[in-house]
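The block that comes next holds subunit A.
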Amino acid sequence: ADEPLRIGLIATYSGPYADYGRQFDAGIALYLKEHGGKIAGRKVEIIKKDTGGPAPDAAKRIAQELIVRDKASILTGLDFSPNAYAVGAIATQAKTPAIVMNAASSAITTSSPYVARLSFTVQQVTEPMAKYMLKQGVKEAYTVVADYAPGVDAETAFKKAFAAGGGKIAGELRTPMNNPDFSAYVQRIKDAKPQAVFFFFPSGVMPPAFLKVWKERGMEEAGIKLFATGEATDDSYLDATGDVALGLLTSHHYSYAHNSPKNQKFVKDFAAEFGGKLRPSYFAVTAYDAMEAIELALAKTKGDIAGDKVMEALRGMKFESPRGPVEIDPATRDIVQTVYIRRTERVKGELVNVEFDQFERVKDPAKEGK
Partner candidate 1 sequence: MSEMLAFDQVVAGYGSAVVLHGLSFSLAQGQSLAVLGRNGVGKTTLLETLMGNTRVMRGAVRWCGEDLGRWPSYRRVRAGLGWVPQEREVFPSLTVEENLTVVARPGPWHLRRVYEFFPRLRERRGNYGNQLSGGEQQMLSIGRALMTNPKLLLLDEPMEGLAPIIVEELARSIRRLCESEGLPSIVVEQHPVLALEMTHQAIVLERGTVVHAGSSAALAGNARLLEGFLGVGAAEAHIHNNTGASNDSNDLDDRLA
Partner candidate 2 sequence: MRAISLSAGQLRIAEIAFWLVLAASFFLLPDKLTLMSQILIFGLFAVALDLALGYAGILTVGHAAFFGAGAYTAGLLAKHGWGEPFSGLLLALLVCVALGYMLSYLVVRGADLTRLMITIGVCVLLAELANRLSSITGGTDGLQGMVVSPVLGLFEFDLFGRTAFVYAYGVVLAVFVVVRLVTRSPFGLALRGIHDSRKRMLAIGSPVESRLRLAYALSAGVAGIAGALLAQTTQFVGIESIGFNRSAEVLIILVLGGTGRLYGGLAGAIVYMLVHDWFADLNPQYWMFWLGIFLIAVVMLGRGGIMGALSRLVKTRRPS
Partner candidate 3 sequence: MSGATTLRTRALGISFGAFRAVSDVNLVLEPGARQALIGPNGAGKTTLINLLTGVFRPTAGSIHMGEHELTTLSADKRARLGLARTFQINTLFPSLTPLLSVVLAISERDGLGAVWWRPLARHKAVYDEAHALLGRLKLDALAHVPVAELAYGKQRLLEIAIAMAARPRILLLDEPAAGVPQDESGELFEAIAELPQDISILFIEHDMDLVFRFSRRISVLVAGQILIEGTPAEIGADARVREVYLGQAGAAHRGVAHV
């Protein structure tokens, strides 16, 4: 058909989280470049819409306009969970597939049968870290999370997995989202002298602010070990975070230093396309994978874009992503993937997350329990 395939991309292009949209764009652009601008033999038209951050009412309006006016047959993007939830409702109503490129709240996929997720859930990357810490002989951990829904998700998942493995929670802290100075929290931890600390903060200014104080207080010298999820060393921010991140152990589904041929090619092409300034982060890789998933699904439906058919095609899909092997759980439409344990190191003058351990075929633990 000569009608282009219209994909509505709902993301954050402005404001404090503008990096998300930028990474999505880069991942998609790279994929399309590699595939001659076509998916399933059709030219692709990406219609970008900005939500400016978490803004479910705007997201919902945009989704509706994308479907009604712009005749988009697939919705994607969706960096923030509330936006994804709001769009999920439209997806159901319009029977249009919505492919989540980031939003990490577990229940998004259960809220609508037309939603599939290619990113991760907070629980999915948190639980392996708890297991890894136990494996390393950590008996007692203190949790620090940002006080918002994903933070609470991380805290709950960590406590559950850690306690299940016999670990003890030494204390817990939830820090406000807008928290310029972490000295009080770090001091409190220092005085509590736990064996280890696990923390979850969203990508951005919080992790470096926390790590700076961590270093200034001499917590490492005090013998307190620090663990986090990969948001703390997001590849987009790692350079700016600087040496305070050195040695930090994190768990996540993607590192730009992931050692596989697919990723090496991905990173090389990415650098060629966008120059050395922009590193692909986990946002870019999911965007890239989302395109791949659409390609594979449409290949299966032979180009049919009917929502039900596309969703059916997505279920159980497996492919090799730059992050490693991924599959879509046929029951939950959520991603199943390898979660890596990484250490921040300086390699060839660059700060990177070096993977050295891994948990394979990790499903979203929040749904496992049910």
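Definition applied: contacts are C-beta pairs under 8 Å (C-beta built on N, C-alpha and C of every residue); 3 or more make two chains touch, one makes a residue touch a chain; residues count from 1.
On how the list was made: all candidates are chains of the complex that A comes from, given by their letters.
Everything quoted here is computed from the prediction, not taken from an experiment.
Participant: Spot the contact partner of subunit A in this complex among 1, 2 or 3.
Facilitator: It is 2 that touches subunit A.
Participant: How about subunit A: which of its residues touch candidate 2 in the complex?
Facilitator: 13-15, 18, 21-22, 48-50, 54-57, 60-61, 64-65, 67-69, 81-82, 85-86, 89-90, 93-94, 105, 107, 111, 147-150, 152, 176
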